[in-house]
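Once you've had a glance at the structure underneath, I'll fire off some questions.
Yeah, one chain of the complex is gone here, protein chain that is, but the others are all in their spots.
Each chain carries a letter (A, B and C) given by its place in the written order, and its residues are counted from 1.
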Amino acid sequence: MTRVEVQYFAILREQRGVKAESIATAAATVAELYDELRVRHGFTLPGDRVRGAVNDIFVPASHPLREGDRVVFIPPVAGG
Amino acid sequence: MTRVEVQYFAILREQRGVKAESIATAAATVAELYDELRVRHGFTLPGDRVRGAVNDIFVPASHPLREGDRVVFIPPVAGG
Amino acid sequence: MKPFAISAVPIEVAALARALADDRAGACVTFEGWVRNRNEGQPVASLEYEAYALLAESEGEKILAEARERFALTGAVAVHRTGHLRIGELAVWVGVTAEHRGAAFDACRYIIDEAKARLPIWKKEHYAGGTTAWINCATRGEHAGSAPP
Partner (left out) sequence: MKPFAISAVPIEVAALARALADDRAGACVTFEGWVRNRNEGQPVASLEYEAYALLAESEGEKILAEARERFALTGAVAVHRTGHLRIGELAVWVGVTAEHRGAAFDACRYIIDEAKARLPIWKKEHYAGGTTAWINCATRGEHAGSAPP
């Protein structure tokens, strides 16, 4: 199990009801972690609409998780 | 003879030494008046580099002069 | 002053503009994004901006650096608000200076276009009846960041 700190923004923060939480996960990648959390928390955004950041840097979905990482899931931006 | 009021700006004002003057002329058009004044005052700008305005409206070079008109000769603008 | 900043308090335009003063500059182009009273035909009461500030600032600085590389600029500064804003309030400010106006216009446009597409900043519209919506968070909208994951 890997322990990571997860931060939420915007619609994800509202759907989760907290800004951040500490998670122990068997997920190996950012994408796997999102899928796990999506099921657990009922997030409406599919995984391919969400980008990941680890330790405040954008990362690909396949980015591996390491102990102590700060992971942020980034909903689509307003753009307008 | 037609009496008109002539106003000068920028390089024409400097070369003439006054901002405005009253002129009695035999010239029939704006272009003819400029040619007459260019010779008399030694203006360096050729006629085709100068636009005319009569009574504060741009006019073509062939515009006829009438008694009491206010005529302005407009050097090329800075543009930059 | 940081060239790109996220601000939770009203943007002080006068101070930003003063910071851009430069004897070599002949042109200054600014863009201001204001909260408008309707969006896609629907009346809007107010707007809430939320930012992932750390990443928004580093991505914002990257955008300004790209603009300086692509265009002949003398200066470039930008600030984006967060928090709950009223109609007419200033949400984002971009200021660019250059010797000539072409570069200033093109760079200012580049910066705001990239900022809107890439910064992890979200907006939530509040409507007259008390309902709200996160804009583009549902199914539309672009990914934040410069490259797809």
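In the analysis below, a contact is a pair of C-beta atoms (placed from the backbone, for glycine too) under 8 Å apart; a residue touches a chain by one contact, two chains touch by 3 or more.
Values in this document were obtained by computation on a predicted structure and should not be read as measured data.
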Contacts of the unshown chain among the visible ones are B, C
Residues belonging to subunit C that touch the chain removed from view
14, 21-38, 87-88, 97, 99, 101, 104-105, 108-109, 112
Residues on subunit B that touch the omitted chain in the whole complex?
7, 9-11, 13-14, 44-45, 49, 51-53, 56-61, 72, 74-80
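The rule is short, and it goes like this: only the chains that are shown with their structure count from here on.
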Taking each chain's centre as the mean position of its Cα atoms, how many Å separate subunit A from subunit B?
74
Roughly how far is subunit A from subunit C, centre to centre by C-alpha average, rounded to an integer in Å?
25
Using Cα averages as centroids, what's the distance between subunit B and subunit C in whole Å?
50
Expected list for subunit C, residues touching two or more other chains, is none
Can you list every residue of subunit B that touches 2 or more other chains, as numbers and ranges?
none
